[in-house]
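The structure is given below, and queries will be raised subsequently.
A single protein chain has been omitted; all remaining protein chains appear in their positions.
Here is chain A:
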Amino acid sequence: MIHVQHLTKTYEDLQRGRFVAVDGISFSVQKGEIFGLLGPNGAGKTTVLRILSTVLEPTEGIATVAGYDVVRDSAEVRRHIGFVSNNTAIYDRMTAWEMVEYFGRLHGMKSTTLKKRLEDLFDQLRMNDFRDVPGGKMSTGMKQKVSIARAMIHDPPVLVFDEATLGLDVLVARNLLGVIRSLREAGKCLIFSTHIMSEVERLCDRIAIMYCGKILDSGTLEELRDRHREDDFEELFFGLLSQHEQEMRVGGRIGHASAANHGVGEQLV
């Protein structure tokens, strides 16, 4: 469902000049699979997912979603993807119902199907008690639910969750993970990015560890454990990161990259 090949994204940046946010990564995700993108802040996860949702254009490389190229057929890609991110907020002056309905209509859904789908979603996500609450008055958890409903309204085959549990309390986060699991049961293709290792361990079928715009390693949890002979996932993760830093230092190209990501450990939970 998702194929990414040699994907690269560079930015012009006042401080660092041309800055490579994503550096030639490749991966693919199948139907009924949860793919975990794990990495510290600034690793380039959000950039990758923004490219997949066609909000950004890649500098080099190819990405296809449900068979459509993210550059050429960006409108088709957006029709087949649901994107939830902590950057995709909801409107303050719209109620939960209006908000989800608006995006349903943007997807060109007919009003009868839309109504039915809305009722189902509001039941499924248990959102009926704040149907008519405007976005400005919602709690973080409510907002996140509206965002998920917004992304799921057109029943897309591909769903992307970018740091979706950020700022949620344990209860709501747990609910969210439940929803994601049920989506896998429904045969959806899911990408889940986070910097929280426990979530990846519990949820993801396959994992890619990202750092400084590169995928350091990917595979199922077992594969990774076998390959690096390390049972503790946290140790495994830190091992990979420090190994990469060492390689960079040897290559003499450490420069700004580490400066931007200093204190990796403090950012991880």
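Remarks
To be clear about the criterion, a residue touches a chain if its C-beta (ideal position, glycine included) is under 8 Å from a C-beta of that chain, and two chains touch if they have at least 3 such contacts; residues count from 1.
Please note the rule applied: contacts and distances are computed from a predicted model.
The UniProt record for the undisplayed chain lists the protein name "ABC-2 family transporter protein", from the options "Acyl CoA:acetate/3-ketoacid CoA transferase beta subunit", "ABC-2 family transporter protein", "NADH-quinone oxidoreductase subunit N" or "Dihydrolipoyl dehydrogenase".
Touching the missing chain, out of A:64, A:165, A:194 or A:218, is residue A:64. Listed residues A:35, A:103, A:192 or A:237: the one in touch with the omitted chain is A:103. Residue-level contact of chain A with the missing chain is found at 3, 5-6, 10-15, 17-18, 53-62, 64, 67-69, 71-76, 78-79, 81, 83, 85, 87-94, 102-103, 105-108, 147, 150.
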